[in-house]
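Missing here is one protein chain; the remaining ones are kept as they sit in the complex.
Chains: A and B, in written order; residue numbering restarts at 1 for each.
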Amino acid sequence: MHDSHKFNIPMGPQHPALKEPEGFSVALKGEKILGVEIRLGYNHRGIEKACEQNTYTQDLYLIERVCGICSHTHATCFVQAIEEIAGIQVPKRALYIRTLIAELERVHSHLLWLGVAGHEIGFDTLLMYSWRDREIVMDILAMLTGNRVNYGMNTIGGVRRDITPEQANDVLKAVSQLEERTKYYIDVATKETTIIKRLSGVGVVSYDDAVRLEAVGPTGRASGLDRDVRRDDPYAAYGELDFKVITDNHCDVFGRTIVRVKELMESYKIIRQTIANMPQGPIVVKVARKIPAGEAISRYEAPRGEDVHYVKANGSEMPERVKIRAPTLANIQVVKHMLKDRYLADMPIVIAAIDPCFSCTDRMVSIEYDSNKKNETISWATLHDYSIRWHRERGTDFTDLNKRFKAGLKV
Amino acid sequence: MSQEEKIKQELEDKFSYLSGKVNITRARRIFFSVDLQNLAEIIKFSKEELKFNHLLTISGLDEGENLSFVYHLAHDCGLILNIKVSAPKTNPVLKTVMPYFVSAEIYERELVDLFGAKVEGLPKGNRYPLTDDWPQGEFPLRKDWHPAKE
Partner (left out) sequence: MIKELLYILVFPGFLFVSIAGLLAEYVDRKLYARLQNRIGPPWFQPFADIIKLIAKEEVTPCQANPRMFHAAPLFALTAVITAFLYTPLWHTSSPFSFNGDIIMVLYLLTIPTLAFFIGGWYSTSLFARIGSVRAVTQLFAYEVPLFMSILASALLANSWSLVDIVLFYTRHPWYWCFNLIGFFVSLVALLGKLEKTPFDIPEAETEVVAGAFTEYSGKLLAFLRLCIDIEMVSGAALLAAVFFPFGFFQSAFLSFVVFILKILGIIALISLLRTVVARLRIDQMIDFCWKLLVPFALLQILINLVLKGVLR
């Protein structure tokens, strides 16, 4: 291969470096990247359209499934917008519980990221270690909410589950355990030579570029962009809590790693505060099914950056319009900028460094049938029937089981 | 005077047609609508003078006869400016705001695909988020578009 050889390689829609389908067409010259073309949309699932056809409560659970990792993020952001439109005063205790779950979610997301970053630079040991420790916080979330992901904690007007003192105790215990582990990761990430070699000077975004390209979340904060919705536009209980916004001036992937591991420490601080200051009282207020006409925009600092939901209500049980802007979408321009003139070997870690979540970004799927009909969006009921049929054709029939289950419930 | 009111004052001083139209719905939220032809100058003023340096997103709305577009601009102090413009559904033409906000590219592509807006000045590129073989003239987020039944 001569140096003059220019060629395009497809990274995605299916590629080991990407955990979700997304297309990057990379123009290469030797090992150098000349340019990148990004094709998004492989994960479009029609959630915004579906929201307009369901009631607010149904939407809440649908929106929770926009993304598996930041499910609480989207649910909370959405519910905040509705509560603002309807003028609901959410009980303090509910706000604290939301904050607690939000921070636990951030902890699990950042630990997940650390592992993925390790894997992208071929350091699988870091992946194994951080994901093992991530189990601690996953267990805590399962204990508090009943689920490892898609917690279903929020409801319009509050939260659905209370937290008992014993549970709070378990959380505190887990947090001290995690804190110790995180200190170890800070040590590893900042001292291990090969990690520093692979991370520093890679994916550089200067402060000016970060402002111009509107980087959000840890990506922006690692370039010294001091923006955090939790502090700037406080929601839930953040206005009453004391925490620091972590920024860093490395402007590269190394800086992003430092921001994330340090944010973990801040999260532990916030979790301790929410548990210590959690007021007594009800956790939910009753809300009418119909939400008055109006519009609201709600922001939420997701682990990956700023999540924005815009909701317009028309006075009925269903929203007029729901618009979701996930953090990854805001960082797409930043990725393009970061990849220019870098090496191919840096590409996975540069993409991973914004902690992309393409499921959040795209929200509609179109299913193509074998017949020549135009693309269609599948309804939930059809999908449900289809799955039952699919399993039955392959010899698994849940009908009996379902009947027995229902009978068992009645007894 | 609170920050919101200061911004409102400045907007109304600069653009006479805005007087009385700027709503502060709650702390840190400002809503108003303008005519399509005034959008560019307001966005320019907001970005350059008022320092709203972050475009959160652009929401499209189907309001029957018209398509509306809400530009959500954010300030570093947490303020959000929501500027609404409307265009007739038959010919919804917008001018790109990419000269002010680079990140607008992807949001505008979304409007093109899902609402059928025509955005002038948008550079050539991959469509987002629909598939390349999506039929012409089908705009999923318009109210008169329904997913076909099986």
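As a convention for this text, a residue touches a chain if its C-beta (ideal position, glycine included) is under 8 Å from a C-beta of that chain, and two chains touch if they have at least 3 such contacts.
None of the values given here were measured: they were computed from a predicted structure.
Across the entire complex, contacts from the unshown chain go to A.
Considering A:V285, A:L344 or A:I388, the position touching the chain not shown turns out to be A:L344 (whole complex).
In the complete assembly, the contact with the undisplayed chain comes from A:R132, out of A:K6, A:R132, A:K173 or A:R289. Checked against the full complex, the one of A:E64, A:E120 or A:D252 touching the unshown chain is A:E120. One of A:H15, A:R231, A:R272 or A:K336 touches the chain omitted from the figure, and that residue is A:H15.
On the side of subunit A, touch with the chain left out of the figure occurs at residues 1, 7, 9-10, 15-17, 28, 31, 118-126, 128-129, 132, 192-195, 197-198, 343-348.
The rule we apply is simple: only the chains that are shown with their structure count from here on.
For the pair subunit A and subunit B, the distance between mean C-alpha positions equals 25 Å.
Across the complex, subunit B meets subunit A through its residues 25-26, 28-29, 31, 53-57, 59-62, 70, 72, 74, 76-78, 80, 82, 101-103, 105-107, 114, 125-131, 133-135, 138, 140-141, 143, 147-150. Of all residues in subunit A, those touching subunit B in their complex are 37-41, 44, 46, 48-49, 52, 84, 211-214, 226-227, 229, 232-234, 295-297, 299, 306, 308, 310, 312, 320-321, 323, 325, 329-330, 332-333, 361-364, 366, 369, 373-379, 382.
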